[in-house]
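A protein chain is absent from this complex, but the other protein chains hold their places.
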Amino acid sequence: MANTFGHLFRVTTWGESHGGGVGVVVDGCPPRLALTEADIQPDLDRRRPGQSRIVTPRQEADCVEILSGTFEGRTLGTPICLWVRNQDARPEAYSEMATKFRPSHADYTYQAKFGIRAWPGGGRTSARETIGRVAAGAIAKKLLRERCGVEVLGYVTQVQRIVAAVDPEIVTAAAVESNIVRCPDAAVAAKMIRLIERTRKAGDTVGGIVGGVARGVPPGWGEPVFDRLEADLAKAMLSLPASKGFDIGSGFGGVTMTGREHNDAFRMRGGRVRTTTNRSGGIQGGISNGETIYFRVAFKPVATVMHEQATVDVQLHNTTLKGRGRHDPCVLPRAVPMVEAMTALVLADHALRHKAQCE
Amino acid sequence: MANTFGHLFRVTTWGESHGGGVGVVVDGCPPRLALTEADIQPDLDRRRPGQSRIVTPRQEADCVEILSGTFEGRTLGTPICLWVRNQDARPEAYSEMATKFRPSHADYTYQAKFGIRAWPGGGRTSARETIGRVAAGAIAKKLLRERCGVEVLGYVTQVQRIVAAVDPEIVTAAAVESNIVRCPDAAVAAKMIRLIERTRKAGDTVGGIVGGVARGVPPGWGEPVFDRLEADLAKAMLSLPASKGFDIGSGFGGVTMTGREHNDAFRMRGGRVRTTTNRSGGIQGGISNGETIYFRVAFKPVATVMHEQATVDVQLHNTTLKGRGRHDPCVLPRAVPMVEAMTALVLADHALRHKAQCE
Amino acid sequence: MANTFGHLFRVTTWGESHGGGVGVVVDGCPPRLALTEADIQPDLDRRRPGQSRIVTPRQEADCVEILSGTFEGRTLGTPICLWVRNQDARPEAYSEMATKFRPSHADYTYQAKFGIRAWPGGGRTSARETIGRVAAGAIAKKLLRERCGVEVLGYVTQVQRIVAAVDPEIVTAAAVESNIVRCPDAAVAAKMIRLIERTRKAGDTVGGIVGGVARGVPPGWGEPVFDRLEADLAKAMLSLPASKGFDIGSGFGGVTMTGREHNDAFRMRGGRVRTTTNRSGGIQGGISNGETIYFRVAFKPVATVMHEQATVDVQLHNTTLKGRGRHDPCVLPRAVPMVEAMTALVLADHALRHKAQCE
Partner (left out) sequence: MANTFGHLFRVTTWGESHGGGVGVVVDGCPPRLALTEADIQPDLDRRRPGQSRIVTPRQEADCVEILSGTFEGRTLGTPICLWVRNQDARPEAYSEMATKFRPSHADYTYQAKFGIRAWPGGGRTSARETIGRVAAGAIAKKLLRERCGVEVLGYVTQVQRIVAAVDPEIVTAAAVESNIVRCPDAAVAAKMIRLIERTRKAGDTVGGIVGGVARGVPPGWGEPVFDRLEADLAKAMLSLPASKGFDIGSGFGGVTMTGREHNDAFRMRGGRVRTTTNRSGGIQGGISNGETIYFRVAFKPVATVMHEQATVDVQLHNTTLKGRGRHDPCVLPRAVPMVEAMTALVLADHALRHKAQCE
């Protein structure tokens, strides 16, 4: 189950950084959805390295192939296997990884858990694993958009200490994609880009915050108790590499308010039950209330830096390790499609669950 | 699945605020663990209303009965059903709840989802549901303590703007339990208690942050990809009523650091691989690294306030609603055992999973 | 997961023969189904010991209580916990069970697996565990009947070598319930009853075959590959105590036919695609085709006999054991409601799954 996410719209990713490739099996996608590689490739292009000067310069084409589950351009209701072949494998570039645990990476913990690890490129710990998620998420996004009228969107809202104010009600995909850092506020984006470039030149890295939003979710999706919509979103986000935190609606900031200030009053509007504020973030008691769902995900700075760091080798001796060659100064622009994908996977699953039980 | 948590150590809660009672079935607890009601009741006492002057004054004894799964004081390896009978049912106290949706509660979303709801006491949306979690968590805590040497602990670290500095490496259960707000810093605790009392008198509520810690987790627990330890913790915490955020290790604060500053260097210490700092929060790549696991959970202020608020009734007319009688000015002291319980449920599950695959 | 069945209509049974009772949690039952104890008790009465002279004379009232999940006589969409208190506990009657493994019972294997067992009354291995299944099945049957127009029925079709010819298309509940052996062929039933009475007097037991039928299942329920409808039915039936075999449609008998003889031709009838024969048993490729689903379940003779048998004690010495007091000469009449229950649980689950993905 470790590599599977979702109950009814259910994805299983597979693959290591080096080897035959990476991919995903999507089981439970409803039949008769129009689907070709062209629906999936754009999000992979948003995720891939080398897309701009502020991300890692690795050149990976990441071309997706649909191996199963469609016929004449439509889904069959059977498992959809998506595959991206590995390229640009340069094991020599990583040879020290065979013998030394990279600080704040998963080399040591994989070794401790499994007693074996595929060290080239980080193996399964590589961010290449997220290719499968983003590919599956593209299908989920399409399903949500076409069958439920739900739009999912991510954006960068903070890089280190540079913060953008983004209104989840009105932010557009066009604004997000208008610059390479994927921050919809152009002026702030320019500052972020400069910071990332400076950081890259210094051989260092920066973290920040990605915002996520889902608009058009009808009231009633989600479940009480454990599979609350916000709980599944939290799990989805904390399952992304380098993520360290999640909050929804008023989030951590809301703890400074009193109950009177914080509560969202209900009012009828347009014939529907609406809230006059949205501190709940579109979810109450684990179930969507029809308002916009919005949340934040904290990403730590990427662990690979171009400086010598203390570490331990596989013979358990103290040593040092210095990153070489290419590094990724900021994961945030590439994390945006990952956040969107995981959001869509959660929502597609709950859309089907709601249908099963309550429609 | 909505009411079930965990794969191998697996709990299903059931029950509404009014009616036959609330409870939980624990499936997958290993056999031959000494277990009686006396192992469970103390955590229920820490969770129950009426335990101090700063929580809701509802008087609920919340006595647990073991209905199955033990024999002569030891677990059988078969499902353990725990039951707490409902008392203090006063439907008349809630009669407005039959017809009006309480703001920032789950009344409206349950109605939207299920087309029916048990309005007395909030039914399934009541915090009474967490009785089952806390009871099951007490078993998980015992299993972790006795079979794995793992200690789980929660504490209040912030009430509104009053912040306590708590060191997760050394905080003790005794310090947490030394005051009614469950903040291990006595001086800060006193301030918190005064704030909560003032708030209660004002008919208002406050939120804050609960810290959680797990010490003694060996390297190797957790899973790569989706079922990362921090992902399961995030889901567990966001599944608690009134929680709005989760972060682990450096968390949201870590985004202002650079990679060089943030990385945890590995060093050999005491013959083991250790980190010199612990910004990772004891988990790297989803798998425990042997360091202390620590995290934070944000809780919004309780929604029920003693003031008139705008809302909508079940006939979809605008109206107002004012809380009556008893209210809970701050959920945090009672949230501490809930956070502990959910932490223990996550860890017990992963302990068994690790054993299955990798030992 | 060991004690849970189903994915969307999902039941978890709990309880031992002695102790607080036995029960079940039903999670995933759709909301707003009318449900009271009166809907469940009749099937428990059909299952209980002491109901006639040909079953075990244990006197158990087996009164069900709904502890959660309903409000004002309707389901809430939240977990339904059903409980039957234990009575007639006479541990002394079983005292040899504490030290000797009963042949062809599960005493030894439980001990081998768990290193502990609740020996009074067989603990969890007791057929009392099926109370939870039958109670949950009564809910599933009601759901299927009222929301899907599906009728589920079981009957005894063979006792030892006495065989009844039952037509699954026309057999009625009234015919099944018209005699105490639950064989719809009255003449054959009389012979079966005489055989069982003779067997009981001889202190011995007999086995036989229970037939199951589901009428009105629309085309399209079930899944390709692993969760085929017949695969889930097979699992459901082989999970019943004392069952040793399952076949569907032409079953084991069909292996003597050729393909030309065995194939079910399609013909249009009444505007629908129908088959002219039904050797497929209503399922093709794992998915219902709209014809009547029918199958058989083989039950071995009950293991407890009133004769001395060779066995081993818990100190691993050879010894002998003789059943004392009451014994059940034939499980078949009581197995009928169990087969119905498990059939209904499978179908209710697939009804919801089909709705989620394909409607």
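Should a chain be cited, it is by its letter among A, B and C, assigned in written order, with residues numbered from 1 in that chain.
One rule holds in what follows: a contact is a pair of C-beta atoms (placed from the backbone, for glycine too) under 8 Å apart; a residue touches a chain by one contact, two chains touch by 3 or more.
Small disclaimer: the values here were computed from a predicted structure and weren't measured.
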Selected residue (touches chain absent from view) among C:Val64, C:Met97 or C:Ala234: C:Ala234
Contacts of chain A with the absent chain, listed as residue ranges: 1-4, 7-8, 10, 12-16, 19-23, 25, 27-28, 31-32, 65-71, 74-81, 83, 113-118, 123-124
Chain not shown, touching residues in chain C: 1-5, 7, 13, 101, 103-106, 108-110, 112-115, 124-125, 129, 158, 160-161, 199, 204-209, 219-228, 230-239, 241, 244-252, 254-268, 273, 275-276, 279-281, 283-290, 298-305, 307, 309-312, 316-318, 353-354, 358
Interface with the unshown chain - residue positions in chain B: 7-8, 28, 30-31, 77-78, 224, 352-353, 355-359
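One rule holds in what follows: only the chains that are shown with their structure count from here on.
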Most widely separated chain from chain B, with each centre as the mean of CA atoms: C
Gap in Å, rounded to a whole number, between the CA centres of chain C and chain A: 46
Residue numbers of chain A (touch at least two other chains): 7, 224, 353, 358
